[in-house]
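As you look at this complex, bear in mind that one protein chain is not there, while each of the others sits in place.
Read from first to last, the chains carry the letters A, B and C; within each, the first residue is number 1.
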């Protein structure tokens, strides 16, 4: 069963609400002997932290992570790693407005329909604040992947679209550029224009959607498995499980529908070292659900924040038609802070697949592809 | 663990290769007491069967399903239902051309990288023939859903795009129209043009991609659960696990990125009967991972068949650069036959979520949304 | 996957080491709307708490539980319940003696063989202290079971054997008697003798094993499922997963081997109300892996504490043969404190099975057993 757990051999169970005592996750199945400390995880969390630019919510959440178990003398012990982030600001706010009104675009009504009750404070479990726990888990996964795969391994996410603006699919990802602007945008040239656009959106009390792309490099061929343990199946699930995500693409994605067979299939040649290489990467590094050794490329769309200042029609739990304005400090574009979340989900998915691959085959990497005789 | 199993309470495990002795699935966890016979499952399979029009492969696969267990005196017993389709045509063909060459766009190299060996006959386990087992399982799921949800429940899939042609998002789905043309197209008016286009593609020895949309109606609010058991997470996984799928969208999908908050969030009103209704369905019937009671809407893109008559560059297992033409009878647009597969995955996912929902909450439907006092 | 998680719809993931920052569990899948507060869970924990009589370790562990998530305004919300017990006493003791020596009967060597490293402080993850997290989870399960099954439902564990002393299988379980003596013994008459015996064991620096029996009453027929989801299969796993348990029995248990068919099978009659009843309960309330509506009866043997004052031969990590005495405050009979742990595992297993049963069948209880016509 899944629900609040993801992964199989490397498993992450998250818990916590936006305005409860805290939130966190239990990371089970991590390989032992991996160097890990709170600073390494904090680094990932700090990229997701709100209030770092005018384009994200101005709330103050220090999101300080603590390791409560599973690490001893600086290395993982192979037992469950409990990561906890205490909520700083649990003061009782006035939630009377959202307590009984269903905010359009939010899961207020859906939660009531499912459970008959909900913690409405700041969205409770629905809040994107839950993703902090995933980012913390991703920090563990990334440390383990680096340990196993070495220095060629890297995961890089970026904002590649916002509103109707969109970068070319072949835009280069330079993590120095990406981390050097508040939008995680890989094209420094467009940043001023995009920032102006975001300012306009924010000042109008509105919000806007975004497209995020995450690339993993240094991934061995052979990860994934038919039919439901496919690498792309699990990446799609991982990304779609992030709050506000409405679409997921691998490689070419939805655009594959418009291609002819000759345009779509990546041809193969031999590299100078005699290893297989592909002349293109329309497949996004996955064929038949199994990695090919190329970059693994995933894209996902994040819908605009539903908390906006324009009044919206809704109903309340007393059975009245009414309207609602969601005041407060909200991200005009939640997609920006989804970049580190997407990276974390990529890291967790890849590590889990890698552990399962070596479980079944005994290898960290691909089999020899040469035929006998 | 997943791999060749999907679902949690309603679980489907598929097995079999394209040219082995047969293929099938074990359906575990089906509610007992559901009327079921081979004809009901065969009906679903017949929609997927090849050779029914000039737009699909002319291979003859009768795909006759047999129930080997789990059904007694016409009803499900609650024990595992084993469904088996014997392969008719296992004659030894000449596979020398694909035995050692990696077909671009196919998973030949990926399978070798993972396992070090593979059944290369007709694609073996990689073959889309595996989806016959899913369709059979979907027939069971649909029977159970109808039994539990009643006559308002229905799942309808359709081809909404092919190549660069695309129907409007709000196109009506009339199953009579959809099943009355060989393309499963909901717009009878475009069928002649699309057929001409497909003829051109087929005659040129090429192939083309497609977009499929699957809608479920009569789904109660409350199905799904945070954080990894979300309904949209599992639908995304279900669809992405289908052969050749490269993108999955819920509701607005990737287009959500281009919207503003006011455009995206579905407003709520009260129906004449005092029940909540939404004035639009941008969310595709899912908020916070939980169904809202609206139609559940999923879309996915199928890449063009990689088996084409144009020579393509590749390598072989002896370490030579070479090229390959994939002869034989292939679907010029595999997307067409993916329609019943998408419906089957929708049915299996919804039933599993429904069983889990009533497991946790004791209800088949939503809780009362009214507040006390 | 399991490892540090148990259960399927009602899932418990435990974490923490004996002398780390704390320990706890995440309880996922709990039905919503169940009244729950820290006091209810604390009550269960207090029964397990050390230092309550001279027969258990004199360590001071207040084991104060806090609910960090999943409960709002006094009821469960259906989202993950995070329960945390902070360790009070993390002061750096002198562990030089056990750091590198493998204590016979403990898992010191096994952990090193698995992970290559371990948190040796107080046994780390191997410590029976982990069971506090299970008892906390059991408190949640019991609250949910009472809510669903009503007042007839009860789980009662007791110490039925110690060393070579053993109560009769048909001894009555009166929770008033059981909770009124420090041994959780259902036979008040033998308590003085057993206490004297335990005093002798403790004073000699030795330890002794025990047999625990747990009975659940008010359990509906129909819980459990073939073949691996059997109720007795999961109870066996649940009990064997408790530290130091070496044997598990359902109903007659190992003694079933010595019986003839006529002695073993429980005959059936009709009760005055026309419902099925059994004239005996050799099966322990489970047939074919499914509950029969009788009391569910499980027994398990706990080995003697391996920490004793007699020097024992062992080796150290430097490759020397040596010997070891385990000083400190240890339970002379860990079996006593295993009583509430066994009850907790029974509660968690039954609730999980109940949720799965109603997921598949839509019923909390049995189907009508009458035939048509």
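The definition used in the following text is that a residue touches a chain if its C-beta (ideal position, glycine included) is under 8 Å from a C-beta of that chain, and two chains touch if they have at least 3 such contacts.
Values in this document were obtained by computation on a predicted structure and should not be read as measured data.
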Which residue of C:106, C:121, C:146 or C:337 touches the chain not shown here: C:106
Chain not shown: contacting residue from B:66, B:190 or B:325: B:66
One chain is left out of this view; which of C:85, C:98 or C:211 touches it in the full complex? C:211
Can you name the residues of subunit A that touch the chain not displayed here? 1, 8-9, 29-32, 78-79, 148, 225-226, 355-356, 358-362, 364
Give me the subunit C residues in contact with the hidden chain, please. 1-6, 8, 14, 100, 102-107, 109-116, 125-126, 130, 161-164, 201, 206-211, 220-230, 232-237, 239-241, 243, 246-270, 274, 276, 279, 283-284, 286-293, 301-308, 310, 312-315, 317-319, 321, 335, 356-357, 361, 366-371
With the missing chain put back, which residues of subunit B would touch it? List them for me. 1, 3-5, 8-9, 11, 13-17, 20-24, 26, 28-29, 32-33, 66-70, 72-73, 75, 77-82, 84, 114-119, 124-125
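As a convention for this text, only the chains that are shown with their structure count from here on.
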Would you kindly tell me how far, in whole Å, the mean C-alpha position of subunit B lies from that of subunit A? 25
So the centre of each chain is just the mean of its C-alpha atoms; given that, what is the distance between subunit A and subunit C in Å? 38
Measuring from the mean C-alpha position of subunit B to the mean C-alpha position of subunit C, what distance in angstrom results? 44
Would you give the residues of subunit B that are in contact with at least 2 other chains, written as numbers and ranges? 1, 8, 225-226, 356, 361
